[in-house]
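All protein chains but one are shown at their positions in the complex.
Chain lettering (A and B) follows the sequence in which the chains are written, and residue indices restart at 1 in each chain.
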Amino acid sequence: MNDPVYDVAPWLVLLPLAWAGLAFVWGPGRGARLALAGTALQLLLTLRLAAELLSLGGRRHAVGGWGAPLGIDLAVDGLSMTMLLLTQAVAFAVFIYARAYFTDRSADGDGHGARNHFWPLAGFLLAAMNALYLSADLFNLYVTLELLGLAAVGLVAAGGNAAQVSAALRYLLVSLLASGAYLLGVALIYGSYGTVALSALPLMSADAPLAVALAAALMGVALLLKTALFPFHFWLPPAHGGAPAPVSALLSALVVKATFYLFLRLGLGLFAPLGETIAWLPGLLGSAAIFWGSWQALRAQRLKMLVAYSTVAQLGYLFLIFPLLAPDGLALQAGVMQALSHGLAKAAMFMTAGVFLQVSGRDAVADLAGVAGRLPVTLFAFGLAGVTLMGLPPSGGFLAKWLLIDAALAQGRWGWAAVVIAGGLLTALYVFRVVRQAFASTEARPPLAPVPRTLEWTAFALAAASVLLGLRGMEVLHLLDVGAAS
Amino acid sequence: MSSGLVYAVVGVLLFVLGAAGMLLLPHLLRKILAFNLLGSGAFLILVGLAQRDGGVDPVPHAMVLTGIVVAVAATALALALLRRLHALSGRTQLADESADE
Partner (left out) sequence: MNRALRAAVVLGAGLLAALLVAAILALPVPAVRLPALVAAHLPASGVTHPVTAVLLNFRGYDTLLEVAVLALALVGLLAQSPPRELTHAPSPGEPVLPLLARVLVPFLILSAGYLLWAGAHRPGGAFQAGAVLAAAAVVLHLARLWPAWDRPGRGLRLGLVGGLLLFLAVAAALLAGGTLLRYPPQLAGTLILLIEIGLTVSLGLLLAGLFLFLAEPRSL
């Protein structure tokens, strides 16, 4: 049942749960070092797991030794492995940043309430994402979705001002409605097949019972709601744009990717036949998301709101892959590369927004005038992240969009390629809007508060990584060739 | 129609009522109650379908126990947020925040 090689995968769930619990016992605001140590260990374990995956193939871990369908199976293949790597890497950088961000000096009202509860909530969030990527059981996935949703909502609300609480409530209600729909889907699957283990479920055939088609629709809509695909994006900008910067970075870079991953996993697997017949729909919504999100980002007054709308737009690219999925694997590679590079770049972008906020106490794009000369590292980090989002070479974003265009042209479908290019131009417009403002000369030079260099350099490191990813991207994508264990 | 199916059909009605309530009712407390209705509906369907031929299936029972605890946790968090929102702003409804600022 279990491999002779010792399996490290379940530690990726136990470790963050343990440090979250211990940080809570330790007390409000405590536990940063514990969290950093735990996340560093998780990062090492993830790297080891990736190495094992490349040499031994996909892994399966039967929890309790029972095996599906009686027990719950954990499974790792190339797709989940890339997401696990992204999650631990971004989380580690964001946590270093957060430790410097949530100090007593953060007098901008952005940090105080959040500081006290950040570490336990972040631990639960990380455990939820790792558990989601590992799970091969539809009901267990429901529990991980709830853990993820409540942790994210708790983090948004922890700042404690009215706008944050209001955004968190909207997010929570959307999340709960979606979870309810997902759970109903699980109930229908269990009623039809008598099991919820992915490995024991038959792929949906053309003559599948109506209940299974309904389950696919309910679960699909639920995951799109949680991923904030246009037109379900309405909850995302206030939540991601209103939360403290480290929280925004975690949510925009990682949390929405988790539900996208599940949508992709179920669309490629269990519900593949249905997925193929309506694959144009996510593609169409993704295109709409690119245009609508970019347009709103161009109009946004606050920098964090601009970055949040940019997330709405960039999520759209993830869904462009569905009409282009083909045996050549180009579209899948494009989607994964987009998830990875956007994860790194968007975390970096929210972190730079946090630096601007801490330095000036203000968040309006107009207030950025003149910061270029005073915060060069941070501005450069913002620019590098922008390069990835625009899709300029040699960034990871470039690789993703190039693969996507390649996939579209290989099938002679010019329309999708045109959407990708137009989206890149729109992205350039809103990124340059910020950069131009930063270089604008200004009479008023309000005093800038000193800012820990950790904040600037962690943001820079992630932004640089998002660009460099383009150079080594194809090697990372080799992981996708690792199939699931039987 | 077996008793399991009756439970499942009632569950469908509860689920749909709850979903419509979450979308249509403006007061947040009602939205939270509607969510509980929706959750109970899903639980009834899960258990009802599994024992539609009369036998008892312990697996959905355990799942529903898990689901109930999750629903309690979510409800408590939602109520805490609602109280906080009310204390801060006096509001019990979500403002229409579709505009940017």
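Quick note on the criterion: a residue touches a chain if its C-beta (ideal position, glycine included) is under 8 Å from a C-beta of that chain, and two chains touch if they have at least 3 such contacts.
Given the structure is predicted, the values throughout are model-derived calculations rather than measurements.
Tell me which of A:52, A:146 or A:456 is the one touching the absent chain.
Reading the full complex, the residue touching the unseen chain is A:146.
Could you pull out which residues of chain A are in touch with the chain that's been left out?
Listed in rising order, the touching residues are 2, 6-7, 10-11, 13-14, 17-18, 20-22, 24-25, 27-28, 61-66, 69-72, 74, 113-114, 116-117, 120-121, 124, 127, 131, 139-140, 143-144, 146-147, 150-151, 153-154, 157-158, 160, 165, 184, 188, 190-195, 200, 202, 209-211, 214.
List every residue of chain B that touches the chain not included in the displayed model.
Within chain B, the residues that touch the unshown chain are 1, 5, 8-9, 12-13, 15-17, 19-20, 23-24, 45, 49, 52-53, 55-59, 61-63, 65-66, 69-70, 72-74, 76-77, 79-81, 83-84.
Operating definition for what follows: only the chains that are shown with their structure count from here on.
What is the distance in Å between the mean C-alpha positions of chain A and chain B?
Here the centre of chain B sits 27 Å away from the centre of chain A.
Hey, which residues of chain B end up touching chain A in the complex?
Contact set of chain B toward chain A: 8, 15, 18-19, 22-23, 28, 31-32, 35, 38-39, 41-42, 45-46, 49-50, 52, 59-60, 63, 66-67, 70, 73-74, 77-78, 81-82, 84-85, 88-89, 91, 94-95, 97-98, 100-101.
Would you mind writing out the residues of chain A in touch with chain B in their complex?
Residues 139, 142-143, 146, 150, 153-154, 157, 160-162, 165-170, 172-173, 176-177, 180-181, 183-184, 186-188, 190-191, 194, 234, 237-238, 296, 299-302, 305, 309 of chain A touch chain B in their complex.
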